[in-house]
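As you look at this complex, bear in mind that one protein chain is not there, while each of the others sits in place.
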Amino acid sequence: MNTFEEVVEAKGHLIDSGIMSQILDRVIEHKCTFEIEKFLVGKTNDDYSLARIKIQSHSSESLKELLDILVPLGCYLAEEQDARIEPALGSGRVPDDFYSSTNYRTYVRLSGNWKLVQEQRMDAVIRVDPDGPRCGKLRDIRKGDLVVCGHAGIKVVREFKDRERKDFTFMASEISSERRVEVAVRQLAEMLHQTHAARGKIVVVAGPVVVHTGGVEGMCKMIRGGYVQAFLGGNAIAVHDIEYALYKTSLGVQLETGMPAHEGHRNHMRAINFINQYGSVAAAVEAGALQSGVMYELVKSKVPFALAGSIRDDGPLPDTICDMVEAQARYAVLLKDAEVVMILGTMLHGIGAANMIPSWVRTVCIDINPAVVTKLSDRGSSQTVGIVTDAGTFLHLLKEQL
Amino acid sequence: MNTFEEVVEAKGHLIDSGIMSQILDRVIEHKCTFEIEKFLVGKTNDDYSLARIKIQSHSSESLKELLDILVPLGCYLAEEQDARIEPALGSGRVPDDFYSSTNYRTYVRLSGNWKLVQEQRMDAVIRVDPDGPRCGKLRDIRKGDLVVCGHAGIKVVREFKDRERKDFTFMASEISSERRVEVAVRQLAEMLHQTHAARGKIVVVAGPVVVHTGGVEGMCKMIRGGYVQAFLGGNAIAVHDIEYALYKTSLGVQLETGMPAHEGHRNHMRAINFINQYGSVAAAVEAGALQSGVMYELVKSKVPFALAGSIRDDGPLPDTICDMVEAQARYAVLLKDAEVVMILGTMLHGIGAANMIPSWVRTVCIDINPAVVTKLSDRGSSQTVGIVTDAGTFLHLLKEQL
Amino acid sequence: MNTFEEVVEAKGHLIDSGIMSQILDRVIEHKCTFEIEKFLVGKTNDDYSLARIKIQSHSSESLKELLDILVPLGCYLAEEQDARIEPALGSGRVPDDFYSSTNYRTYVRLSGNWKLVQEQRMDAVIRVDPDGPRCGKLRDIRKGDLVVCGHAGIKVVREFKDRERKDFTFMASEISSERRVEVAVRQLAEMLHQTHAARGKIVVVAGPVVVHTGGVEGMCKMIRGGYVQAFLGGNAIAVHDIEYALYKTSLGVQLETGMPAHEGHRNHMRAINFINQYGSVAAAVEAGALQSGVMYELVKSKVPFALAGSIRDDGPLPDTICDMVEAQARYAVLLKDAEVVMILGTMLHGIGAANMIPSWVRTVCIDINPAVVTKLSDRGSSQTVGIVTDAGTFLHLLKEQL
Partner (left out) sequence: MNTFEEVVEAKGHLIDSGIMSQILDRVIEHKCTFEIEKFLVGKTNDDYSLARIKIQSHSSESLKELLDILVPLGCYLAEEQDARIEPALGSGRVPDDFYSSTNYRTYVRLSGNWKLVQEQRMDAVIRVDPDGPRCGKLRDIRKGDLVVCGHAGIKVVREFKDRERKDFTFMASEISSERRVEVAVRQLAEMLHQTHAARGKIVVVAGPVVVHTGGVEGMCKMIRGGYVQAFLGGNAIAVHDIEYALYKTSLGVQLETGMPAHEGHRNHMRAINFINQYGSVAAAVEAGALQSGVMYELVKSKVPFALAGSIRDDGPLPDTICDMVEAQARYAVLLKDAEVVMILGTMLHGIGAANMIPSWVRTVCIDINPAVVTKLSDRGSSQTVGIVTDAGTFLHLLKEQL
């Protein structure tokens, strides 16, 4: 009955990563059957395992769908073949069976050699350029570009959760509001120290709640201390930061006293109007008109930043990038070679950034809403760990450790 | 000591709306003092009240700040004067004491006459054109445009919660997950019926969760029934709707069976690639290639739609507006003269739309997260009422009533 | 048509408290009509207002229902009469129109004199004892006890939000996770200082999340510093505190390292077994067997505590009160004369305590879930203010201020 079959192999920490379990689950869910032809188990924590699995299905369609799912999990066809390369049909148009990338390290077999894919990111097309394969956005594909299709000749290497990293246990923890925030902050501070000392790149992605909850001082200290190599956000964090620098309010709340200034939404519009007269945030800083805050420190420390616009923006500031294709491009440039990405109180820009980074970048999401981190994980950014607390308190605690 | 003073008046349902209480609270919070010189209370529910209040402060600065807050609450200077009009200083540049608008009905006194402000929306500048005052975005202001500044000659009319609307009690309810969803849906259905019968405009703002939670069929029925005059969303709802129409999955989940297709994120990229070959959603519908779903029904029923891009988009679809200034302009056009706005499972586009509409538009936000509605209210869209449930279930219940 | 009528009066800060607005809203909602016969408005913030309102209804039943709601809001019948007193019909049995108390200060008119009700709490019966009226639980009523019925002769005094309390602005704030936690903590610390200096009573109500999130040290410091006069909780906080003192884990998590000890639920059972051999927590402390933690400090500082059992308890500890009637009685004793009540991470015991305290006790609820505070407010404990953060971080910040 199940007359269609394919033999796949997988290699790595198959058991302790849980990958083997996932592979078999997926086979069953697709109403296919499996037979494990070979299974060499790593004897100790340092050894790899190897599995060779025969998969059978009642239809070639269903088998293809299953392979669509197994290849990203690290399975590759046992019989080694080159990847199939097809020319793009037009701008942003590729054959329907194009390979859609994950954020895991990927190799493609070309002319008998396995080549590492460059600029790894998820939901991309793998374009084969003269100098090798690389991830590209569908929208950047042009007619005739060569793209990888089908399942042959593709190997995905899934990192397993790095169990040896004894120092950063919080990275192994599940998301929960019942965990000890202090411990996680202490370990994160240590990670930032190490990255900083090794001149690694730290990127901060932040939402306006950093300002509302009193995190400006902490963020400024991070920037001055050299712990931020790039800063990503939207129009709102910049507007509220500048509002706070100029008028000591944030969305009209007087941050020093907590006194609610009901309906006092006017100051954020004043802040935009204020910057408009200088033409940019940097110009306002240089003119001595803006003298404190996150944006001020970024300019002073020459940390590059990108503010992406959104449908809910007021203003926006002259620095805000209104075109989303351009904003994504700028985000991608600033995220390149990041080693640690900290996402503070912003689901929108957090997902935006997480979409662009490979799986091996350490991503930490700080949010008072546990659902935000869960959502990041659901989208495939499973490397993301979360600390459930408000951004202001987090930065206060972190400041003490840096 | 408090030698700076100003006498203001307010008129309307001051007590039952809670406005009078708010006015006095704000005075005290600003460390100013008040004396109620006159207070004529409406005897019955139909009568207006009138208050005349002398406010004293120790500094002119503090008095100005207080007036910044009292004017939006409906207070106006007792001594009638014309509004102060100043020319804009440049593109997107106005004097620092420009009046920042609310979403409440506003009148401006010009040459002794009170004129209704057109295109009322919040966080705008009031520009005085030859044919009268209107709200304008700061970014659209050009050098020399005349804008309203200061506090004189401005009257804001706050609607109070419409207590007579016995039929729509859910609109008076506080947001809570402990309320009866069925009752709220029944009343909302009745409101839609009445609006539809009177040829009023209903605008839907929807996020992709409508698709994930199984709301496509219900939404399609609404569109076919003529209950949707404009549709606002982002790239994601369109992509996942088309993914579902073509492949019966949504973010890789098989919606009919609930079977999770883990890591099966490929189909939404296929959907984008599919539409790319036609050049637009409408072209795909016309070619007979897209044959069902929300986007299909919108095209078939000739309901105008706007898809705003965002930093987290994949693709995007050719129909998605990538420039945020353009997207906001398109949203504003489609929201014009709306009588009912339904926001379904999207905070981002919900706030984007709510920013643009005047306070008298009935806005209903359906979200499983009570915090979303609270956030909408916090931003000043106090007319927004919430129904706490998931979009799919909501549309299932609503479908039964339409 | 509306032939049934009643004239009521209300006195106090009717406008700035929002009470007047509420009274009129309730009349309309009950489809009754009102006529404001007199309204003397307080000229300044220090003056009271007085309202005299004629209410008309189409049925005597509906008028009675409305009065059920207006009397707790501070309205009293304009025509002064004694309260109606009826004998209880049996144990826990009173006439159906008994007056159900609020937590606001209440006076009852007896033989022409207004008498203050003792032991004010909500959802109680007012029993008239020889020495005056007092609140009593329905279950404690015995046949023949005299209880207040109907609406005549009852005056409820609603405190309005104390606008003069400039120092504690956080108490006026709405619940939001977008506020600055540090400011609220600083002000709360100041409130605790003042209460402590004046030898006022501070009661802590705490859940096990205090232990899980690393708050033990902070709580111990509060106890040693004399900032806790009584401690209320359940079985779980004591078990996990002792588990942590003995084994350095909490629900099996190693708190110092954050290392998750999956499935390591055994230690909390060991802790119970450990205490069982001494017969009580106090005995284990005295024997030198338990040497640290919250329970240890309570015993050492002779702070009385009450642990209420629940359906989900393991053990329970010998100290846990398994009978709920007894546990409520013990809670009530410890809450008597409290000036500040801090509720930390427990909805169950928080509502239990809040049910028992009068409205003028300052109640602060610290919880990472904003819904918990909202729920406390919904139940009528509107005096409760919330700080949205996790208990461990909160106690860490508070510790720095004490």
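To keep things simple, chains are lettered A, B and C as they appear, and every chain counts its residues starting from 1.
Just so it is clear, a residue touches a chain if its C-beta (ideal position, glycine included) is under 8 Å from a C-beta of that chain, and two chains touch if they have at least 3 such contacts.
Everything numeric here is computed off the predicted structure, so don't read it as measured data.
> If I consider the whole complex, including the chain that's not displayed, which of C:V7, C:L40, C:L89 or C:L402 touches that chain?
C:L89
> Just name the one of B:K38, B:R142, B:R180 or B:R224 that touches the chain not displayed here.
B:R180
> Per the definition of touch given earlier, which of B:K11, B:K43, B:R105 or B:H396 contacts the omitted chain?
Considering all chains, including the one not shown, the answer is B:H396.
> Of the listed residues C:L73, C:V183, C:A245 or C:V373, which contacts the missing chain in the full complex?
Residue touching the chain left out of view: C:L73.
> Which positions on chain A touch the chain that was left off?
Output for chain A: 15-18, 20-21, 24-25, 28-29, 31, 33-36, 39, 41-45, 161, 163-164, 166, 172, 176-178, 370-371, 374, 378.
> Spell out the interface residues on chain C facing the chain that's missing from view.
22, 25-26, 29, 68-69, 72-73, 89-94, 96, 98, 100, 102, 122-123, 138-139, 234, 259-266, 268-270, 272-274, 276-277, 308-316, 322-325, 327-328, 331, 348-349, 351-352, 355, 369, 371, 379-380
> Which positions on chain B touch the chain that was left off?
169-170, 172-174, 177-184, 187, 209, 212-214, 253, 255-260, 368-369, 388-390, 392-393, 396-397
The rule is short, and it goes like this: only the chains that are shown with their structure count from here on.
> Taking each chain's centre as the mean of its C-alpha atoms, which one ends up farthest from the centre of chain A?
Of all chains, C has its centre farthest from that of chain A.
> Which integer distance in Å separates the CA centroid of chain B from that of chain C?
37
> Can you compute the centre-to-centre distance for chain A and chain C, using the mean CA position of each chain? Integer Å is fine.
45
> Using mean CA coordinates as chain centres, what's the gap between chain A and chain B in Å?
31
> Got the chain A residues that touch at least 2 other chains?
Correct list: 259-260, 369.
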